[in-house]
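With one protein chain held back, the other chains of the complex are shown just where they sit.
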Amino acid sequence: MIVNNAASRRWKNRLALCVMVAMVLASLVPLVSLSWTLVSKGIGAVNWQFFYHLPLATPRGVGNAILGSALVLLVATLVAVPVGLLVGLYLAHFAQDRMAGPTRSLLDVMSGIPAIVVGMFIYSVVVQHFGFSALAGGLSLSMIMLPIFARTTEEAIKAIPPTVNEAGLALGLPRRRVIMRIVLRSAMPAVLTGFFLAVARVGGEAAPLLFTAFGSNSWPSHSVKDIVTFKPLTEQVASLPQIIYEYAKDPRPEVVSLAWGASLLLVGMILTIRLGTNMYIRYRYGKGGA
Amino acid sequence: MSTVSNNFAGSLVNRSAAAPSGAVSRLSATNIVAGFGEHTVLKGVSLTISSQAVTAIMGPSGCGKSTFIRCLNRLHEEIPRAWMKGTVMLDGQDICDPQIDPVAVRRKIGMVFQRPNPFPTFSIYDNVAVGLRLNGMKRRADLDERVEKSLRHAALWDEVQDRLDRPGTSLSGGQQQRLCIARALAVDPEILLLDEPCSALDPVGTERIEELLIQLKKEYTIVMVTHNIQQAGRIADRTVFLLMGELIEQGATADIFTSPKDPRTEAFISGRFG
Partner (left out) sequence: MTAAALSQTRTIERKTARGGPPAPGPRQNTGDRLFFILLRSAALLPVLLILVFLTVLGWGAWPSIKTFGWAFLWSANWDPTDGREDYGALAFILGTLFSSLFALAIAAPVGIGVATFLNEVFTPRLRGLMAFLIEILATIPSIVYGVWAFFVMVPWVEATVIPAAHWIFGPKFFLFRGTNGFSLFSGGLVLAVMILPVIVSISLDSIRAVPCTYREAALGLGATRWEMIRLAVWPPARSGMLGACILALGRAMGETMAITMVIGNAQSIQWSLFGPANSIASAIALQFGEATGLMQAALIELALVLFVMTLLVNLAARALVSRLAGAKGVLA
């Protein structure tokens, strides 16, 4: 027997849709609130001096933290990119080799290690023997970056049709040249996207830096020009995420305002990297890329 | 490698018909058995390829045409679980010898694939130049010259000379395929393998490629796989018919088309199966 329950079913349908609309709106509340607070409280702290003054100077600035973040990210990139590229190439091209399975699983394990535990690990291995340094901070970030970058590289290379590889081999080129100069270049848009995603991800990390780069209220005593000798990298440095943590809890409102300014700057930089990457890739390689 | 031992290469061939007069054979395959894993695709194919001529390899889908020409430049072995037995003699040398570097083999034997596959993110210029660059050619003037020559050879120069820095993938399908031919020609091979080069193209693109192949056979030895009987009839000097991994019949195209010896060849040509 067929019961005519069309009305109740229609009401149920409406109710469910209303609940889902409410969920969509609710999920936007934090974003709206956060953006509003960030801009309204942060914009006041940002002026020209903000970018190159020290936190204790007048007016206050976060110049040393910007520099520190750059140094730490530089180290992380120098370590994670070459290794990540090689590992990604290996996983994509020798997927059936004996080592590929274990490597892939352990990369997944690595990406699951909480950032704070990574910081503790680098503290035990590096800091306990050599002290706090930008180098240690960069190493801890590279440990977070490596699995992300290696896996996105692997996916990027796997997305290149095998005929590209074959066409290269058919030209009479050795396999290594085909891989490094043709396949890798064909996959470059997606590899670059993966790289910038990884940078955006670790650029905001504070937890692994607490016990490694530590923090500082002044410029590195070695000039950045000495970077070729690695000296500036052996000093402890401030970084944007770390000073936000530090200053947000300060009782002085002008220091807290500095934290808001730094937050605004950090979010701005990370969003620029992410959105900028997407736009650049689309512009440079057309819709086919990434 | 030299061309001294042509006769030696010829002497190994047992089942093939003689090459047309005036052309010497430099490439011959003997008793090729090949497959993937448990599956055998080619069951002992022997064939001598005539120089400076177009040899068409025909047959229904799955007969092993593609596998056969991929054995000729050892690209077959790049496929997972692939294996092959037999000998392929090029200028008197067995290129299937495990001691021979396949890289050297492939430099002499160029290949064009079923679907146009220009390197993505490479410009038209770079697509042609990359093989030269990676083989050590550095001077811009040399590269320019060779790129132009290859593109002219592939009858593409007039269409692309003013946009060499555009991506290769921005061209039409037929142009892309000619770009792939130019890319193969740039590294100066002696033999050109084409694996159903027109199957992904429209009739106009197909016609351009066919005209081009007729031009190219003056300088190159061309082996072309096709499932298109009319195409073989139009441009091939010699035609080979494969069925279920076995060579059924081969000979001058005119003979094969007018008086096939094997009833299966006749059935295929008259379109009764395939």
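Things worth noting here:
Should a chain be cited, it is by its letter among A and B, assigned in written order, with residues numbered from 1 in that chain.
The rule is simple: a residue touches a chain if its C-beta (ideal position, glycine included) is under 8 Å from a C-beta of that chain, and two chains touch if they have at least 3 such contacts.
Keep in mind the model is a prediction, meaning the values are calculated, not measured.
Within the complete assembly, B:E78 is the residue of B:E78, B:E207, B:E246 or B:E266 that touches the hidden chain. Of the listed residues A:M20, A:L56, A:L78 or A:V224, the one in contact with the hidden chain in the full complex is A:M20.
If you put the missing chain back, the residues of subunit A touching it would be 9-10, 12-13, 16-17, 19-21, 23-24, 26-28, 30-31, 33-34, 37-38, 41, 83, 86-87, 89-91, 93-100, 102-103, 106-117, 120-121, 123-125, 143, 146-148, 150-152, 155, 174-176, 179, 194, 197-198, 200, 203-207, 210-211, 241, 244-245, 248-249, 259-260, 263, 266-267, 270-271, 274.
Throughout what follows, only the chains that are shown with their structure count from here on.
For this pair, subunit A with subunit B, the centres built from the Cα atoms lie 48 Å apart. Of all residues in subunit A, those touching subunit B in their complex are 96, 160-161, 163-175, 177, 181-182, 185-186, 188-189, 285-286, 288-289. Those residues of subunit B whose C-beta lies close enough to touch subunit A in the complex are 73, 75, 78, 80, 102-108, 110-111, 113, 115, 117, 119-122, 130-131, 134-135, 167, 169, 180, 183-184, 187, 189.
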